[in-house]
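Here the structure is laid out as structure tokens; the discussion comes afterwards.
In this view, the complex is presented without one of its protein chains, the others remaining in place.
By letter and in written order, the chains are A and B; residue numbering begins at 1 in each of them.
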Amino acid sequence: MSASFLYALVGIGLFSLSLYGLIVHAHLLRKILALNVMGSSIFLVLVALAKRTNEAPPDAVPHAMVITGIVVAVSATALALTLMLKLTAETGRAELPDDQRESH
Amino acid sequence: MEALTLLAWMFDGLLGLGLLWLAWRALTCPDLFRAIVLFIAFGLLMALAWVRLDAPDVALAEAAIGAGLTGALLMAALAKLHPTETNDNLSVQAEISRPKGRLLQWLPVVALLLVSAGLGYVVLSLPPYVTGLSAEVAANLKTSGVDNPVTAVLLNFRGYDTLLEMVVLLLALLGVWSLGGTELHRDTAPGIVLDTLARVLVPLLILVAAYLLWVGGHAPGGAFQAGAVLGAAGVLLLLAGWRPRVGLMAWPLRLMLVAGPGAFVIIAALLYMIEGQLLEFPTAQAGILILVLETAATVSIGLTLAALFLGGRPRNDKGLT
Partner (left out) sequence: MGTALTDSPWGVMLILLPLAGGMICFIWPRMAQVLGLVTVFSVALSVVGLAWQMLDTGVYRHAVGGWGAPLGIDLYADGLSLLMLLVTAMVGFAVSVYSAAFFEREDATRFWPLWLFLLAALNALFLSADIFNIYVTFELMGLAAVALVALAGGRDALGGAMRYLLAALLGSLAYLLGVALLYHGFGTVDIALLAERVDASPVVWAALGLMGTGLLLKTAVFPLHFWLPPAHAHAPAPVSALLSALVVKASFYILLRLWLEVFEPLIGSEGVHTLLGLLGAMAVLWGSVQALRQTRLKLLIAYSTVAQIGYMFLAFPLAAAAGVAAWNAAAYLAFSHALAKAAMFLAAGNLLRFGGHDRIADLDRVVQRLPLTAAAFALAGVSIMGLPPSGGFIGKWLMLEAALVQGRWDLVAVIILGGLLAAAYIFKVLGYAFTQADVVHESRAVPASMEWAALLLALGAVLLGFLAVPVLSLVGIGDPFGASEIRP
């Protein structure tokens, strides 16, 4: 069942790609996009490796875990987007405020 | 069957490459609007991958929630982020950060390549043929009350996870509402296309949701997929300018939002008192109980997703709800 390993490796690749995107980009919307792709990549690893059952139907437990994960991801995304909008309204820029300077 | 296997390999390979390429483009595109569109396409390709991996329930959930509703949320956020852009000029440029200095630029790339290589090696070291928990699931499926193994796991075997997850969804709405209210009035009248589309699609979507809910017991489907389709109907209504009556905004709305996780908690507690174990369904009533829980969950999930799209606690004229 090498198709499952193929997809699992794609998942690993996506994980690294999105981790790079999360660290490197400053714009909050891009960071949120990166986190979403990262979540999808982990789900891909979970479901792909569940198909190693040869001819039998795949393992249903990772499928349930991924559905749970998708709902959790959309919840987190919604909160993150609203927080981003609020922050932008306060600072004018959709980026994490620079906390090097101490506000007195 | 050489040709078929080769074809399957090519298809999977192309799909995998497509996923990687779309993700890369979505993350590095200078235009935010295009980036979100690419992300939605990525989600749809992902749904295709789930189908290839024999995971139709996940495919439905991904298409509806992961690609659809997440995409809608991202678009709505982008629109609020740059409200001065007109309808025609949809390109929103945001600079791609380039870290300063050659070392700083290449260090994360090298590190991540090493990490990928390591993780890839670990993945390939896993045994090629393993049953996981599918044996246990199959053995207990008859007493679980449903025929669809994914629904059985979600609502029965690991129902506690589902309970917590629905609270997470509600909590996200609580968080969004605590960050600020929103006006209920409509800003612009919808065009005729959107208006007609909404009138035709929304009843259809509600029917599809009901079907998905019912069929989830023995075929791919279930509460989350149905709830997501309901949420999509809600989003369509909101886009078409519909706003619910102000009187409905207070505790009836909150009650319906809480119905899903609330039903779970009540039934969990009752079952504890009757059966002695938390969430232990008696075999005879398991099917009915699961259907009740799923119905409540569908309503809650649909409403919560639509409310998340609206993006703020609805205010009535008298003040805050």
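One rule holds for everything that comes next: a contact is a pair of C-beta atoms (placed from the backbone, for glycine too) under 8 Å apart; a residue touches a chain by one contact, two chains touch by 3 or more.
In this text the structure is predicted, and so the values were computed from the model without any measurement.
Of the chains that are displayed, which are in contact with the missing one across the whole complex?
A, B
Pick from A:V10, A:V24 or A:V45: which residue touches the chain that isn't shown?
Considering all chains, including the one not shown, the answer is A:V45.
Hey, which chain A residues sit against the chain that's not shown?
15, 22, 28, 31, 35, 38-39, 42, 45-46, 49-50, 52, 61-62, 65, 68-69, 72, 75-76, 79-80, 83-84, 86-87, 90-91, 96-97, 99, 102-104
Counting contacts across the full complex, list the positions on chain B that touch the omitted chain.
Touching the missing chain: residues 118-119, 121-123, 125-126, 130-133, 136-137, 140, 156-161, 163-165, 167-168, 170-172, 174-175, 177-179, 251, 254-255, 257-258, 261-262, 265, 268-269, 272, 275, 277-281, 320.
Just so we're on the same page, only the chains that are shown with their structure count from here on.
As a quick test, compute the distance in whole Å between the mean CA positions of chain A and chain B.
Their C-alpha centroids are separated by 13 Å.
Hey, which residues of chain B end up touching chain A in the complex?
8-9, 12-13, 16, 19-20, 23-24, 26-28, 32, 35-36, 39, 42-43, 46, 49-50, 52-55, 57-58, 61-62, 65-66, 69-70, 73-74, 76-78, 80-81, 94-97, 99, 108-109, 112-113, 115-116, 119-120, 123-124, 126-134, 137, 149-150, 152-154, 157-158, 161-162, 165-166, 168-169, 171-173, 175-176, 179-180, 224, 301, 305, 308, 311-312
State the interface residues of chain A toward chain B in the complex, per the touch definition above.
Those residues of chain A that touch chain B are 1-10, 12-21, 23-27, 29-30, 32-34, 36-37, 40, 43-45, 47-54, 56-68, 70-79, 81-86, 88, 94.
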